[in-house]
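Of the protein chains in this complex, all but one are displayed in their positions.
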Amino acid sequence: MKLTKEEKQSLIQAKSETDWYSICDEIKSKRNGIYPNYLAREILEIFNNKFPVDKYKDLSFGQIINRKSFLNWLTLGWLAFAGATGGFFTVIIRFLFPNVLFEPPQSFKIGFPNDFEAGKVDLRFKKSHNVWIVRDDEKIIALSTVCTHLGCTPNWLEADRKFKCPCHGSGFRSSGMHFEGPAPRPLERYRIVLSNDGQILVDKTKKFNYEKGEWNRSESFLKV
Amino acid sequence: MIETLKNTIDYLSTPTISFTVITAIFPFVFPPTDWFDRINRKLKIDKLWTNTGGFIQFILITGFFVLGYQDPNFKIILMKGDNFPIVLMVYSMAFFTWYAMKKSYINDARLDEGKKPMEYHDPEDKVLVWPDLVYIEFICLILFMVFLIVWSILVPAPLEEPANPAATPNPSKAPWYFLGLQEMLVYFDPWLAGVIFPTLIIVGMCAIPYIDINKKGDGYYSFKERRVGYFIFMYGWVVLWVYLIIIGTFFRGPNWNFFGPFEYWDPHKLEVLNNVNLSEYFWVIGLGQPLPSNILLRESIGFLVTGIYLFVLPVLLAKTVLKKMYEAYGPTRYTFLMILGLTMLALPIKMYLRWFFNLKYIIGIPEWFFNI
Amino acid sequence: MPEDKKKESLLEKVGNSPVWKSIFRSGVPRTRRQRMYAVLGNVFLHLHPARLPRHAVKVGYTWCMGGLSFFLFVVLTITGILLMFYYRPTVEYAFTDIIDLGEQVPLGIMREIHRWGAHCMVLTTWLHMLRVFMTGSYKPPREFNWAVGVILMTLTLLLSFTGYLLPWDQLAIWAVTVGTNMARATPFLGSEGPGASLLAIGDINLIHSASDVRFALLAGRFVGEATLLRFYVLHCIAVPFIAMIFMAVHFWRIRKDGGISGPL
Partner (left out) sequence: MTHKNDERYWNIKKLNKWFAISSILFLLSYVWIFYHDNDDEFKQYQREFRKLEIEVSNKKLESALSDVQDQRVEYEEKYNIELDKYNSKIVEIDSLKANLDYTKGLFYKANMDYLFKKAEVDELKYLYEDEIVHFEDYSHKYDNDEDHSKVEVHHDHNSNSEYREKYYESIELMKNLKIIKEKYELQVLDIESTIKNMGAELKNKKDELNEYLKEVNLINNKILKLDRTKMTFMNQLGDLVRDLPILDFMDPYYKVNQVVAHDIKYDVNFAQVPSVDRCTSCHLGISNPDYKDAPQPFTSHPNLDLFVSSSSPHPFEQYGCTSCHSGRGRGTGFVSSVHMPGSPEQKKEWEEKYDWKKMHHWLQPMLPTKYTQAGCFKCHEADPILAGGEKLALGLMLIDQSGCNNCHHIESYQAMGKSGPPLTHLDEKLDKDWVKKWIKNPQSFRYNTWMPHFFDQSNNSDEESVKRSNATIYAITEYLYPDGDKENFDNSNEFIGDAENGQKLFNAVGCQGCHVIETESTELGDVDVPYEMYISNHGYEPDTSGVGYEKMDRYTLLKYQGPNLIGMGSKSDAKWIYNWIKHPEKYWPDTKMPNLRLTHEEAKDITAYLLTFENEEFEDEIAVTEDREELNNIARRWMMKSFPKVEVDARLSTMSDAAIDEYVAKKSINYYGCYTCHDMDGYENGKPIGAELTYEGSVPVSKLDFGHIHDIDHTTHAWFEQKLANPRIFDKHKIVAHEDKSRMPNFYFKPEEIEAIVTAILGFTNVKIADSKITYNLVDDKSVFEGYKLINQYNCQGCHVIENFGGHMVDVIGKIENAPPNLNTQGAKTQPDWLFNFFKNPATIRPHLQVRMPAFKFTDGQWNSIIKAFQHLDERSLLIEDSFAVDINSAKFKAGAKLHEFGACNNCHFYGDQFPKQTPETWAPNLAMTKERLRHDWVVRWLDNPQAIMPGTKMPAPYIPDSITLSLDNALETWGKDLMSLDGNRQAMLEGLTDYIYSIEGSKDISTLVKEYFKINGYEFDTDVEEDDFEDEDW
């Protein structure tokens, strides 16, 4: 049953909120406590018209009402709290990045230039550091052992003088240049320099890619 | 001057003295009967629960810690990271006890005047949870988090040597909240102090609402209406738990020997430990005989004493002093209360027996690991 | 009313937007109805009733200790999860991982927050209990909830105790050794408890140092690798799980037992 006119009238004329609720209770009891949604909507509409929003300004939590004083305590509080919440999430995210790694060091010394024979591919550091050391007549380079196709480890075939990837057949020259199979680009080279004590230092944190024209850069190879 | 003060404190904090003093003072501070209450008011002990009283308590505790911080020996103990919570415990326990008691006394005064307690409000006059409660809870949590963060920044968490099963540190202590139990171990066998008592503590605590048949004082602070309840609870809580934790933390040094707060923890300190069993008292000292070889006969006197304490005493009390109570409680509740109460009482009793008579065990059957 | 609509601020716009309303149902809580609905419609806030007796919002009455205990439980859960990223419960690494939390792990302060928070939680549960006793709030009809509270306090101590071992330092191993030694003396079930020798079939002892309660706790005759793992599991999963169940009961019963206590 919808609201009768009288009921509507009495609701509109309610003097205070307490009053309002007692009228509501009355309406409810008249209907044996049944309070269907359409009725609620009707009542709510009257309520909203009767007690416009502004009347409750600065009374409730979570409300920034006074446009004149946007910078009031509440705003300040929420801003600070939002900052702190940001801080909390920053803490969590920063926590996920350790300061120190226990992985094998990314840069390491591999010996003196004379330890490497010209024209040979040195496989000694393949297992420990994932790197091939190749020396030709004028330079030494450090090649990544990761195939540029799908990341398998190619094998060095001394007879064919090529790296052959067992996964999909990509082939690379000893310079790292690809020449067969699906590999899209040559093997990557690592930074290779002489350290103070004359030993060769390979630094895997710095890569040189052929397709970016980086193989000419100074530290991508070591002149001998 | 300060040295004298320190020595006095060292002397007073000996368990025998401090425990006795606290126990003796306790009924005057939390008077369980009218008689104690009268003296309490005469001596103005109730002023303890006013703002001034609280302030004095605060000053005394702080003074002690400041004094302790200046002392090289106490500073070492105080500065251990894990002991900081205990300082916090001392302050918070003192504050909240004071605060609850203050409110109780105010309410008591109101009740005397025939008013309702402070907490009373017109049942119709309620408050919406949003925002009032939600808001203050929110603020409370934020402030607490700030406190926790600041504490964490200032005090690094302790870490000692790597665990070594071959090297027992001296003293080796349980976590601070179990130190009360560890202290009980001095006076009781592990099966009592470590198993039976903790179980009874938990069971007994759970049983409080079922034992306490006092209908008054529900939902507001009031001392007057629940004097006995307050007294027993506070005694168990403050003396038999918190006080023992403080002893265990600050006053127990190498070899679990007692050290005054300002004493150096000398690992060589020796204390007399000539403990005698009741059976030895009876047979050897009393009757001048050797101990009977029959275990049960040997310990018969112990069983007798224990039996009297646990079974005869409650009956006697029910017939005499506690007659009214027995009637009010009914047999089941009364029995339960007696078991819990007597067990709780057993701790101070055993402590005194140990201190004054060097009594080791009332029943001592190490053959069966059965010692009381 | 069109005038009002003009005045609508940005925040109000947000508050009235369908998205906001779909999340918070009641919109910005302004009217009495909305305020009640804000509490009832929110899964977290509806731990509370919508209306409360006046004294219940005073910190002076509640001390907020129960709330703080729960809050600490949440804080400890979060920091605990984070700590698990950098901690391995093995005898090789437990100790050094803890050193590194102090030396190099970014925001290793998590460990401090976790440890001090745990101590605080013990204190707040105690104080909560003290408050409940002082106000006589355990009296009928809240007897059962008091018992649940006592169990929760015990679980809090257990949580703290199991966590105590994890740094694997002298403090840890010996506190746990001292703490668990008592279990050896459990009547009948502890190898050095009264009556244990009676539990024998012929010459076969049923209760000995490798079959008693303490063994069940330590997974060994002494505190060792297995204990570390066992305590880790207890600390991170088992006890918190049980505690959460009891917490749910506890909170539920507060409401069911008539909300917060108070004078009648």
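Order as written gives the chain letters A, B and C; numbering starts at 1 within each chain.
Convention: contacts are C-beta pairs under 8 Å (C-beta built on N, C-alpha and C of every residue); 3 or more make two chains touch, one makes a residue touch a chain.
Nothing here was measured: the structure is a model prediction, and the numbers come from that model.
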item	value
Contact set of the excluded chain (shown chains only)	A, B, C
Selected residue (touches chain absent from view) among B:V87, B:V127 or B:V276	B:V127
Touching the absent chain when the full complex is considered, from C:S26, C:Q170 or C:T186	C:Q170
Selected residue (touches chain absent from view) among B:V66, B:A109 or B:I153	B:I153
Those residues of subunit A which, in the complete complex, touch the missing chain	16-18, 58-61, 72-74, 76-81, 83-84, 87-88, 90-91, 94, 97, 99-100, 102, 105, 108-109, 195-197, 199
Interface with the undisplayed chain - residues on subunit C	32, 51, 54, 57-58, 90-93, 95-96, 99-100, 102-104, 106-109, 168-170, 224-225
Where the unshown chain meets subunit B, residue by residue	125-128, 131-132, 135-136, 138-139, 142-143, 145-146, 149-150, 153, 159-167, 169-170, 267-268
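Everything below uses one rule, namely that only the chains that are shown with their structure count from here on.
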item	value
Longest centre-to-centre distance from subunit B, chain (CA-based)	A
Central subunit by CA centre of mass proxy	C
Whole-Å gap separating subunit A and subunit B, where each centre is the average of the chain's CA atoms	54
Inter-chain centre distance, subunit B versus subunit C - centres from mean C-alpha coordinates, in Å	24
Subunit B residues counted as touching two or more neighbouring chains	130-131, 134
Junction residues of subunit A - those touching two or more other chains	60-62
Complex contacts: residues of subunit A adjacent to subunit C	17, 44, 47, 49, 51-54, 56, 59-65, 67, 91-92, 94-100
Subunit B-touching residues of subunit C, taken from the complex the two chains share	29, 32, 35-36, 38-39, 45, 48-57, 59-61, 63-64, 67-68, 71, 75, 91, 95, 98-99, 102, 109, 111-113, 115-117, 119-120, 122-123, 127, 130-131, 133-140, 142-143, 146-147, 150-151, 154, 157, 160-161, 164, 167-175, 177-179, 181-187, 190, 192-197, 222-224, 261-264
Residues of subunit B that touch subunit C when the two form their complex	82, 84-85, 88-89, 92-93, 96-97, 99-100, 103-104, 116-121, 123, 125-134, 136-137, 140-141, 144-145, 148-149, 151-153, 155-165, 167-169, 172-178, 181-182, 185, 189-191, 193-196, 202, 205-206, 208-210, 212, 215-222, 226, 229-230, 233, 237, 365, 368-370
